[in-house]
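Sharing a structure below in structure tokens format, with a few things to ask.
Shown here: the complex without one of its protein chains, the others still in place.
When the chains are written out, they are named A and B in that same order, and each has its own residue count from 1.
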Amino acid sequence: MEATQPVKNQLKPSSTIWGRFWAEPWFAIATIVLVVAIILFIVAPVLAVLLKSFGIGTGQLTFDYYKDFFQAPYYWDALLNSVLSAIISTIIVLFLSINIALYVTRSKSFLSKSFQGISLLPLVAPPFIFSLSLIILFGRSGIVTDYISHLFGGEFSIYGFWGVVLAQIIGYFPIGYMLIESTMRNMNADLEYASQDLGANQWKTIGSITLPLAKSGIIKAGLLVFVMALADFSNPLIIGGGTRFLASEAYLLVVGQHNLELAAVLGVFLIIPSLLIFIFQTYFLKDSSVGTISGESGSYSVPLSKSVKFFVGTISTIFTAFILLMFIMVVLGAFVKIIGINNTFTLEHFNNETGWDSLYTSLFVSFVSAILAAGIGILQGFLFARKPIPGKKLLEFLTLFGLAVPGTVMGIGYVLIFNGPPFFLTGTVMILVLNMTFRKIGVGLEAAISKMHQIDISMEEASNDLGAGPYKTFWKVIVPLMVPPFAAGFIYALMTAMVSISSVVFLISPNTNLVAIYILNLAEQAKIGLASAMSFIMIVIVLACLGLLKFVEKKTGVRI
Amino acid sequence: MSENNFLELKNVCKYFGDVKAVDNISISIKRGELISFIGPSGCGKTTLLRTIGGFNKQDAGEIILDNEKIDTLPPEKRSTGMVFQNYALFPHMTVYDNVAYGLKQLKVSKKEQHNRIMTALSQVELDDYGDRKPKELSGGQQQRVAIARCLVLQPKVLLLDEPLSNLDANLRIALRKEIRKIKDKLDLTVIFVTHDQEEALSISDRIAVLNGGIIHQLDKSDKIYNYPSNKFVSTFVGQANFFTGYLQESEKGHYFDTGTIHFPVEKLKREHGEDLKIGEKTTVLVRPERIKINASSSLKGTITNIIYNGNFTRYFVDVENYELKVDVFNTHDSKKYKTDDKIGIELPTSPHIIRESMK
């Protein structure tokens, strides 16, 4: 009887992948549009930079620009400084992340919740804002500096290499922290209990069980922080004190000298480490599931012993207090005339029409881009997980690579491609939206891929079996299930879009100035009051958006 | 003295917020004894085990092991060995390194380490698996590695937290026997947590039945099954038919009268030995396999449902609106009944009196 039942809604399987690809034409068309967009808005700009560095597009193939690069010692310095600061920042970020993640995941106190909240706080501020706070505190006549020099004498300056490192540590800490925290949270607590039961104290347990098991998460966090710190261009501009860094040099070459060719060469040197790291992470860091066999035993995570708690707690307290101090400086800076010199309360820094305009533009652009990035990413995740698509692996690689491309490179690439025929997108809101969308599309894609792995394909088969066609199944089954990853992708994209500068800084115009760039500009003019005020508003707005979404999460019960 | 009170819990309490996960429990465990904690999910059995292992700090009470008060020691200082439900094998280490892990924390020479590891591995019959990673082993093998990892440290007490629950049925029975064998061979003191009554009955010297954070009964297996002290124990371990009624007397002798059913009984004894008085109200328990189908019995019922179980068949029989469970062993000549068949029911003359309440 089973054998004779007609098979419903199942098209005749075609022998070739292209045949199966066209079996559902709407999905096929969506895929093609997506692919064209990925090529145009992610791949092409990067290629354009690469070609430009060889002079292609303006003239003959030439290695002159590379010669320039190698002959000028200061670009070598820049490369060295960028790599070195990225390495140091990464190591310190990892150390701090591990400590704070240990405390947060293994303690339920109010303190641990505060640590968690404060640790994520830097996400909502543009990364260079900490440079400003550091200058207020530790500049040559900073609040702390004065105090120290009165006590001990001597001079001390935050400007330069170490200032950049410090600012990068604070700015990129949340990225590393989030990854490590989630690895540690998902770890099977029984493994640590077992270790203690076998006679190892907590220090040894952390050393021989916890950290080795969290290894892949830690490496992933490290790579991500490294790539971001390497691509950091705003901190060197403000607190670098003239010390050269690769990304900021590339930026100055474009905006100051219009030397796109040499900037492209620097871009190539930025992109090579990022590409290597991305490949390493994608292909050699696969077995990340080790140790996180989430046992259903429901054991509580191992509480910290006294000595561990003291150590980890001290580091967490000092560092989170430091982050908080940075934010307090921003708030104070916004509400007093000139922080450190004339501390009278004032609201004058908020009376800034250009600032408010740029804030509006930022919100609009970020909002639209975040929706697009999350939406398109999810659609792509679905198509790639379920549909036969020729060259799927390569396309997925390219999309996720969009996340790893240093913003400076992407920005220069956009200038090269869209600044003229046939696009003429310069100065439009459209180019900002496109840039942000395709820089963040990987976020939505990653969220969607991991969700699609959780959704049993039999659910879709059941829907098909019950008589719904592929499109109806998509709308009625997949889309509702995809709301949480969409929301998660949206939030992350929104936050990062609000504070992003490295790429869009090349694409703004008087009518489409973005608040993060405007603040950077104020900071370059050393206008701390105005910069602080705009940063403050921006932080409040991003936090309010997050609060709203948390509220929605609570109300709808949709876990975001 | 310490032979009988080798491990002693005195008034141990553990709260999670308002929930009393372990509520004032006291037990004494003998050296070399295998005791099972059984009970439904959330009864407190695992919490109690983890408290003994030192993974939870008790809120009140004392734990004494081999004349040493251990309740304030961290897990690594207690000579207890825990086998976790999911085995908690270190996935990044080989089997050998897993077993070596505990020894490395002690100052033991490399050579002795090696000898002890090999001994432990051979005790669980995994001599040749030292180089494997845990994920290359079957569930049963992983289980045995987890046991070897504890054995190598010669713990005073072995704590097993639902060690067989992730395995399939046949393997469970085989490993159950093996655990018992190892225990007997090495004369280990073992606490075995399970929610599987059959497992507990078959493996244990004594069983503690827990619910709501308290021990309802602590007894040998057959006592638990045949003489459960209250309704909870009787339903959690085995199947039960209950009759609530009065003991009555007639010229033919004593009989039990529920109002609708009456059947002859011998003298019924209460928990502490005194006789039940005539006319006194009580609840008695009859296990399904103690009920016989007997056409000549005056008690008649109708079969409403039949479940075939391989070695026995369970009949649900409606007797005067009582739904009785009746188990009949399937021998080659057992008679087969159908639904709606009218049959005679013979109840045993010595049902067991139980307490109604949980406490």
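Keep in mind that, in the parts below, a contact is a pair of C-beta atoms (placed from the backbone, for glycine too) under 8 Å apart; a residue touches a chain by one contact, two chains touch by 3 or more.
Everything below uses one rule, namely that contacts and distances are computed from a predicted model.
Of "Chemotaxis response regulator CheY", "2-aminoethylphosphonate ABC transporter substrate-binding protein", "Inner-membrane translocator" or "NADH-quinone oxidoreductase subunit J", only "2-aminoethylphosphonate ABC transporter substrate-binding protein" is the UniProt protein name of the chain excluded from the display.
Partner chains of the missing chain, restricted to those shown and counted over the full complex, are A.
Only one of A:74, A:203, A:280 or A:475 touches the chain withheld from this view, namely A:74. Residue A:159 is the one among A:159, A:269 or A:401 that touches the chain missing from this view. Check A:48, A:135, A:379 or A:452 against the missing chain and you find that the one touching it is A:135.
Of the options A:186, A:301 or A:419, the residue whose C-beta touches the omitted chain is A:419. Take subunit A: the residues that touch the chain left off the picture are 72, 74, 135, 139-141, 157, 159, 237, 241-242, 244, 252, 254-258, 260, 337-338, 340-342, 352-354, 356-357, 360, 363-364, 367, 371, 415, 419-420, 424, 426-427, 480, 483, 487, 508-511, 513, 521-522, 524-528, 530, 545, 548, 552, 555-558.
As a working rule, only the chains that are shown with their structure count from here on.
On the subunit B side of its complex with subunit A, the touching residues are 46, 50, 53-55, 74-76, 80-82, 84-86, 88-92, 101-102, 105-106, 149-150, 153, 161.
Of all the residues in subunit A, the ones that touch subunit B in their complex are 188, 190-191, 193-202, 204, 208-209, 212-213, 215, 290-291, 293, 295-297, 299, 302, 305.
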